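One chain of protein is taken out of this complex; the other chains stay put.
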Amino acid sequence: MRLLAQALTVVRKDLLLEWRGRSRIISVLLFGVVTLLLFSFAVGPDSIALRASAAGFLVLALLLSSTLGLSESFRLEQEQRAVEGLLLLPVDPIALYYGKAMSNTLFLMLLAPILTPVALVLYAVEIDPMRLLVLLGLWAIAAAGLSAPGTLYAAMTSRLQSQDVLLPLLLFPLVVPVLLGAVKAVALILTGDPMEQIRSWTILLVSFAVIYWSICGLLFPHAIEEGL
Amino acid sequence: MRKFTWDQAFGWLGLALLAVGTYMGLFVAPPERYMGEVQRIMYVHVPCAWVGMVCYTFAFVMAIVSLWTHRPRHDAMVTGAIEVGIVLNALLLIQGSIWARATWGVWWDWDVRLTTSLVMLLLFAGVLALRSFVDDHSRRATWTAVTTIVAFIDVPLVYFCVRWWRSLHQVQSSPETVDPLMVLPLRLNAFAILFIAIWMMARRTRLEMARFRQEHVDEPARLEPAGGVQNV
Partner (left out) sequence: MTVETTPVVRATGLGKRFGRHWALAHFDLEVHGGEVVLLFGSNGSGKTTFLRLAAGLYKPSRGTMSVDGHDSVKERLECRRLLTMVAHDNYLYARLTALETLRVWARLLGSPARDSDLVPLLEEVGLAERRRLPVGGFSAGMKKRLTLLRTRLEKPKIVLLDEPFSALDVAGQDLVEGWVERFREEGRTVIMASHNLPRATKLCDRAIALEQGQNVWSGSGSELVEREAKAS
């Protein structure tokens, strides 16, 4: 119970901090939009080719923006060694992990409602609103999957000078299952799903999230206590 | 004369077996019916894949142990196993690429095992990259163990999702349909590469321990009490 209360307080604190630093959220979102734009320049003005790759580009833009958001999430904690202050109170490291992972998930979830419409417009894809909701729900699962290892790795790399290189280097190969699952599922949502395949991809995303939410929670206390 | 260590036996035995196995693979075993001579790359390709996985699995097990014991030796073993695993993994990719060129006419194919190997290489290379940025020994050991565990668990997930994504690799042939003269060199080479890997891992572990001792051997000097009461 105390663990949950502490985790929720960490979430509340992070949300408040995010709200105070709104300009950061906006920059991350703008970064996502710029990425979407660059992809269309890379493919050319061929609207059929663009539509065919829309799902991949959208998920990639979300992934790239997510990495930016994750790396920032522990920079605040390191500034005045605030994370040390939390651990000394004492906040249980497990509560700290789940709190940070939850707030990161919320932050990443927020990217989709903004970036998806932009992608749909840029790549000339038309879908009905119901499917859009399914897409957002799917991204929520993917965001949970990304945040679990992302929070653990951000906690470690934020102590190092080369965080900007190291976090993507560690995270991108690791989240290949999330990337593949999300791209396939989003493509099915955008183009229609006659074979009912979307379920198996969703199961993949859910399993990834469940596995890493449990394992990283166990490993985080070791990682964070060594990083002080 | 340098001191003889147990792992050198593995080294020499492995090299000898590799020579015999490769000779048999190249000159004794019959060519494969459909792929012909190119298929002989299998005699190094498959052992590299097997032993590479053995190395990573060993690294994973030792990572859990190292997280538990915090002993420098166990951390050295994790690192040694990952490094040897990466070398075998890189060889595997090069051989796979050659095989793909010869059979499918392309240097790279998004086949499930080849793709998984590539992702695996990047996963463990990341572990070593993180490691190289950390100076403090205890922190380095813990973070290496943590990232190794996280990376290893990802391997089956990557495998399954790439398999769903697409697949056109040959189905693993069951030993019954294969000429015994093809099985023997394969087995010999598998053991050869396993022995060489053990040899390299042991050497790497010893090197890492030597480095650790060089940095950590000195005990702190004791100052003479500078007057007054020493302690209470």
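Here are a few things to note about the model shown:
Chains: A and B, in written order; residue numbering restarts at 1 for each.
Quick note on the criterion: a contact is a pair of C-beta atoms (placed from the backbone, for glycine too) under 8 Å apart; a residue touches a chain by one contact, two chains touch by 3 or more.
In this text, all values refer to a predicted model and were calculated from it rather than measured experimentally.
Within the whole complex, touches from the chain that is not shown fall on A, B.
The residue touching the chain not shown here, chosen from A:A82, A:L160 or A:I215, is A:A82.
Within the set A:L16, A:A49 or A:V165, the residue that contacts the chain not displayed is A:L16. Interface with the hidden chain, as seen from chain A, comprises residues 2, 5-6, 9-10, 12-13, 16-17, 20-21, 76, 79-82, 84-92, 225, 228. Listed for chain B, the residues touching the missing chain in the whole complex are 135-136, 138, 215-216, 218, 220-223, 225-232.
The working rule: only the chains that are shown with their structure count from here on.
Between the Cα centres of chain A and chain B there is a gap of 31 Å. Taken in their complex, chain A has these residues touching chain B: 149, 152-153, 156-157, 160-162, 166, 169-170, 172-174, 176-177, 180-181, 184, 200-201, 204, 207-208, 211-212, 215-216, 219, 222-223, 226-227.
The touching residues of chain B, when paired with chain A in their complex, are 67, 119, 122-123, 126-127, 129-130, 133-134, 138-139, 142-143, 145-147, 149-151, 153-154, 157-158, 160-162, 164-165.
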